[in-house]
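Just one protein chain is left out here, and the rest sit where they should.
Labels for the chains are A, B and C, by order of writing; each one numbers its residues from 1.
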Amino acid sequence: PASPNVLEVRVLVVNTGGTIGMTLHDNGLAPQPDAFVQSLRKLPIFHDEQYAQQTFMYDYYGENTLVLPMTKDYKRIVYSVLEYNPLLDSSNMTTDDWVKIGTDIKKNYEEFDGFVVLHGTDTMAYTASALSFMCEHLGKPVILTGSQVPIYEIRNDGRDNLLGALMIAALYVIPEVCLYFYNKLYRGNRVTKVDTGSFSAFASPNLSPLAIAEAEITIKWDTVWRGNSTAKFQVSTELNRNVGLLRLFPGITAATARAFLQPPMEGVVLETYGSGNAPDNRPDLLEELKKATDAGIIIINCTQCLKGTVSPSYATGQVLIEAGLIAGGDMTPEAALSKLSYVLAKRDLDLDARKKLMSQNLRGEMSSDLAGTRLCLSKS
Amino acid sequence: PASPNVLEVRVLVVNTGGTIGMTLHDNGLAPQPDAFVQSLRKLPIFHDEQYAQQTFMYDYYGENTLVLPMTKDYKRIVYSVLEYNPLLDSSNMTTDDWVKIGTDIKKNYEEFDGFVVLHGTDTMAYTASALSFMCEHLGKPVILTGSQVPIYEIRNDGRDNLLGALMIAALYVIPEVCLYFYNKLYRGNRVTKVDTGSFSAFASPNLSPLAIAEAEITIKWDTVWRGNSTAKFQVSTELNRNVGLLRLFPGITAATARAFLQPPMEGVVLETYGSGNAPDNRPDLLEELKKATDAGIIIINCTQCLKGTVSPSYATGQVLIEAGLIAGGDMTPEAALSKLSYVLAKRDLDLDARKKLMSQNLRGEMSSDLAGTRLCLSKS
Amino acid sequence: PASPNVLEVRVLVVNTGGTIGMTLHDNGLAPQPDAFVQSLRKLPIFHDEQYAQQTFMYDYYGENTLVLPMTKDYKRIVYSVLEYNPLLDSSNMTTDDWVKIGTDIKKNYEEFDGFVVLHGTDTMAYTASALSFMCEHLGKPVILTGSQVPIYEIRNDGRDNLLGALMIAALYVIPEVCLYFYNKLYRGNRVTKVDTGSFSAFASPNLSPLAIAEAEITIKWDTVWRGNSTAKFQVSTELNRNVGLLRLFPGITAATARAFLQPPMEGVVLETYGSGNAPDNRPDLLEELKKATDAGIIIINCTQCLKGTVSPSYATGQVLIEAGLIAGGDMTPEAALSKLSYVLAKRDLDLDARKKLMSQNLRGEMSSDLAGTRLCLSKS
Partner (left out) sequence: PASPNVLEVRVLVVNTGGTIGMTLHDNGLAPQPDAFVQSLRKLPIFHDEQYAQQTFMYDYYGENTLVLPMTKDYKRIVYSVLEYNPLLDSSNMTTDDWVKIGTDIKKNYEEFDGFVVLHGTDTMAYTASALSFMCEHLGKPVILTGSQVPIYEIRNDGRDNLLGALMIAALYVIPEVCLYFYNKLYRGNRVTKVDTGSFSAFASPNLSPLAIAEAEITIKWDTVWRGNSTAKFQVSTELNRNVGLLRLFPGITAATARAFLQPPMEGVVLETYGSGNAPDNRPDLLEELKKATDAGIIIINCTQCLKGTVSPSYATGQVLIEAGLIAGGDMTPEAALSKLSYVLAKRDLDLDARKKLMSQNLRGEMSSDLAGTRLCLSKS
């Protein structure tokens, strides 16, 4: 409906809940339904009512639609908000919610140029990882964001996180599930929440950001992931729920491992020490792991260190390979867990094919050939 | 035995094993027994043989003793190496090994001015935490260190880590269990291994370093922890082994929690989301936690974020308090786990007294009154 | 005029100009007069018109007054904007402008609880340093801020910088001239602009921030500078303009030094190498410096390194002491230059008294006894 000289770009904002939309109730923060759009509409930095009226925007795009002020290159970012009912605290997120978000993106895929998902920070890294696998042949940006402080407070990080996510989702063709926080755009399956209180809540320890949005928005195009397929976008909504995360600690008993690995468990991320190490003088413990992998449980070896990769160079690492574990490379535990959910739901694949998928890079979630490239150009 | 003008300071080096003393065998690294002292003896930066001969040092202090070149203020750091047999990979460390190290420090406490513990990096943060609790009324420095690259390689971080640890243990009265790595001295129960491969392998996310050792050794004396007791040093060698670490993840089942919490488990660190959050719409899961705490299991609520503190400001955090969990403040999971081992072994204390100890700051492992101090001086 | 239950706090915003209030004209940014207050008035996050009407605020405080939404502890931050005419690009700032700002603060000192100075980023560190010296016996916060991107653009850092500066100036009694940028509050005479384009444009290399304003505003009260005087606040508006900044470089000629040091120059900051070093094999150059100091010119030795302090431990450093230079410790060149302006204008002081002031810590601009405290608690 815009004037001929203005280009409109459309973004769908899926508001699942989280701190960004919470208000203070009885000394605690709680989500506030139906308030978000109302609140943004009153802020000229988030909405240009005059443009909306002149272009009959609501008639075309519906009531829950807002429009940003014109960008410097004469574009209008028109965004519609789809609010979940009830709004969800991210601690409560489950695979069902991942499916719902994925389905909503699928449903609206053709109509919008980009997607922003508002989400609590606590499990945002898990959801971003899950969506990255569920979205197959993605061709448009899907950007999760949220905030540490509600957008209703005087000082908050929600305003800038939302504005930045909207602009990148609208203006750049980054065909990835991303997470945007505190002026940085990360690959979604590479992040982890590292700080409970700071505005800089997320880190992407094994991959540098895809973009920095400060005075300029600078995209690192050579880091952006591009699938080599031209297949049609689809969302895989089958997810296996029988997966888990087990962190190794000194003195862990075989009984604890056995209890954790009992049916119906089908896939486990084992957070090991350092470069993928476990005790090699604990036949009882290794026996439990071996029994589990023999029984068809896939166990991925990820490090409990924030940064780094799982490699087999130590004597202690070998025993886990012998116990049937798969090296998780530099995947985060969050990525490995949701990848298991995704891969184990592929019913047409046998165990070997699933294992192979788990050790391959599917969505840029792991670095391939780290060691290889490092040495190839040295003098010989 | 030194000349009257030179002051000798003595350090005991407890070599438990780890990468610092490993050599390459069949494409993997393995510990090399009885080689460490021999190797250091050949390096003038680690040993002044002439001084040793002139002062009949070996007669006084034994064969496994070395002496550094004279320091700028005319001191001689004489260090004796106690090597464990077998040398241990840190992945294999258990509470038994913590007890052995503690006992060896106790046994040699009067004879030495400071202690250096060589240890693999993988579980060094766990051991440092455990020793910090086991050492009661400590009055001398106990410094853990190690390296990412064996001291036998051309380029390595072991040389500098060992030299720095030796000098600080000898020259400064820091009555704490510390960890020294890449020119920084950290409080031992505050660290976590954050990088599998970098020389800067450890972080102390919630407490700044106790010292920086670059061109100068700069101690931050106002950060150094000082117990207010004058009691005699002792090592508590009773440790409870029935403790564990459970990380929350989306979709965790009540069955998994129940299995993990079953007897003989007596204490658990639950790694929750963000500021201590868990799902509040999962009565089945919360029920399992409640049943466990009702049965006398102590569950400590620590965040799975690298940095930050567990606080009850979110609605979701409340449910864990109702389920009987104790807020872990800004303790690392490593510190909380070993503190449980230590506190649960205090047989003369009842459950309430143990819980109280768990929520108190015993060795500088948690910040007290974070929120309080922050606001006290604002305008009113 | 507020209701009895609400506490009003008043802040004066001195808008001198700078990027924060610029708009795009003919492909370049230019200041936009009389637009700032109008623009803020339309943004509910910056102004609560309803409160203004109900309390007859404009009648009491004048037209250019705005009021923030109520804070969590029921305070109202009422701020009046004093806009300079013309608005200044900070590149054009001179000592005259510093005097004008200082005078405006003095004039309004009793009426307001805190002061915010909007200023271009380019010379903000110079102005902040100058004001810190000019303001004698300051008892209220004076906070400079600005932005890298105009507040009129969709994404910008001006909003948050202004809101943060307003809240700290209103709510905390920090009796210092400060600079607030990207969620950090710095001491004004410790900062330097380190990045032309990033939102994180300033650094305070030799002093950690006074406050962090993220989810919470955390003041580091033990770093806040407190003069030990109870004298009345006053602004010293006498400044000596015959001061300059000369950076040493390899091959600098004696002629260049002589030319720079010629009358009417009265004070010079010499940016030397490393810890205060200059060539000691250049009698011609050293002669020029000696002649200048003999003639009564005060030359301060500051390092051209971003971080660190000037000390006399190298042979090369000695020659500058012999040439009559004064060690600048860890002062920034910006602080040293404006301190010279301030001290050289003290007409009642003789040369020795001025030199003494230059080498003393007046406003927290330099660390005293760095070396001393470092060693005092080591073993002896």
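For this structure, a couple of remarks:
By our rule, contacts are C-beta pairs under 8 Å (C-beta built on N, C-alpha and C of every residue); 3 or more make two chains touch, one makes a residue touch a chain.
Computed from a prediction, not measured in an experiment: that's the story for all the values here.
Which of C:T65, C:S132, C:N156 or C:T303 touches the hidden chain is settled by the complete complex: it is C:T303.
Contact with the chain that does not appear here is found for just one residue of C:E271, C:E288 or C:E365, C:E271.
Per the touch definition above, the residue from C:M93, C:I298 or C:A327 contacting the chain not shown is C:M93. Touching the chain that is not shown, out of B:D26, B:E214 or B:D352: B:E214 (per the contact rule at the top). Counting the whole complex, the residues of chain C in touch with the unshown chain are 27-30, 89-95, 121-123, 126-127, 193-198, 203, 241, 243-247, 249-252, 256, 259-260, 262, 265, 271, 273-275, 277-282, 303-310, 313-316, 318, 333, 337, 341. Listed by residue number, the positions of chain B touching the unshown chain are 24, 42-45, 68-69, 71-72, 148-149, 153-155, 157, 159-160, 163-164, 167, 183, 197-200, 213-217.
Just so we're on the same page, only the chains that are shown with their structure count from here on.
Averaged C-alpha coordinates put the centre of chain A at 42 Å from the centre of chain C.
Taking each chain's centre as the mean of its C-alpha atoms, chain B lies 42 Å from chain C. Of all residues in chain C, those touching 2 or more other chains are 216, listed in ascending order.
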